[in-house]
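A quick write-up on the structure given underneath.
The complex is shown incomplete by one protein chain, all other protein chains being positioned as in the whole.
Here is chain A:
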Amino acid sequence: MEKVLMKGNEAIGAAAIKAGCRYFFGYPITPQNEVPEYMAKELPKHGGVFLQAESEVAAINMVYGAAGAGARVMTSSSSPGLALKQEGLTYIAACELPCLVVNVVRGGPGLGGIQPAQSDYYQATRGGGNGDYKLIVLAPASLQELTDMVQEAFDLADYYRNPVMVLADGMIGQMMEPVAFGEIPQWTLPEKNWATTGTDGDRAPNVINSLFLAPEELEALNIRLQAKYQTIKANETRCEIYQLEDAEIVFTAYGTTARIVKNAIKILKAEGIKAGLIRPMTLWPFPEAAYQALPKTVKCILSVEMSCGQMVDDVRLAVESKVPVAFYGRSGGMIPTVDDIVAEAKQLLGR
């Protein structure tokens, strides 16, 4: 298959258009600006609409409107922008509207910086807005995976009627790699017979709403949502298991950090230390089972993140204290080096 050299942010746009996304609403923020810029150039050529919103708040509410109206629609932003989108996202989740939200994560808190980070893990996986809801969160580690995930995200969203987030750090957004736009699996998707398209005079009105003043009704919505989340958990949990056999130490990392860890594993191997990796590809649902099926040789787990320790919480919950779980991270746009990771592993193993 033909490969093209692309920047991550542009690959996001290209993959979305390939997947039939025709509406993009967003607001400029580094390091994701090439996504809206690509969409501004390319969407009109495909009969679509790119609109620069007045803010991220407006952008996510435009997405809500367009998704409710039955369109394939997306927005992208970076960390502070995602903070502003949370109210809109909880409405979208409550109304069970499909859409794609991309977060090209930068360092925080506050205005933070513009260098890569993974410090929005909590925000992405806990549901940064109010109420009991979940986004499906995909975490690509290469541009090919990014391209595939962005395309599949729209099907996942339509199939489950749930917002999907692609959580890409600034490294994924800014680097260039060859990608192929292959055929991804086609889903059989339900008809959007709930969308606000105008009744055309031949059906009862469709209403997109998340207000339920009667507590029984609101609880019923929550019960239905939780059941859906269980189905998603059962069907869509994804992770890569890498060289786990006979491992003394198991690293766990996602996105860019997982790639750095793989290099550390090579070096450790050359020094006679067996190390493996569990790389979650879905952050929600979290691949808990992978941490419960560890080989007996494992002495400890080391979660490596570009944060001050967020995913490590989920790892600890999944491991259920069966193995010690340690953490190593850099933050603020600093990236863990292979040497740092090797040294950390050796210290943990007492070598």
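The rule we apply is simple: a contact is a pair of C-beta atoms (placed from the backbone, for glycine too) under 8 Å apart; a residue touches a chain by one contact, two chains touch by 3 or more; residues count from 1.
Assume contacts and distances are computed from a predicted model.
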- Among "Nitrate ABC transporter ATP-binding protein", "Transport permease protein", "2-oxoglutarate oxidoreductase" or "3-isopropylmalate dehydratase large subunit", the UniProt name of the subunit that does not appear here: "2-oxoglutarate oxidoreductase"
- Note on the structure: Per the whole complex, from A:Phe25, A:Tyr121, A:Phe154 or A:Tyr328 the residue touching the absent chain is A:Phe25
- Touch criterion as defined above, residue of A:Ile29, A:Val73, A:Ala290 or A:Val342 at the omitted chain: A:Val73
- Message: Considering the complete complex, identify which of A:Tyr38, A:Tyr64, A:Phe154 or A:Phe251 is in touch with the unshown chain.
- Response: A:Tyr64
- Note on the structure: Absent-chain interface residues of chain A come out as 23, 25, 49, 51, 53-55, 57-59, 61-71, 73, 87-88, 91, 196-202, 205-211
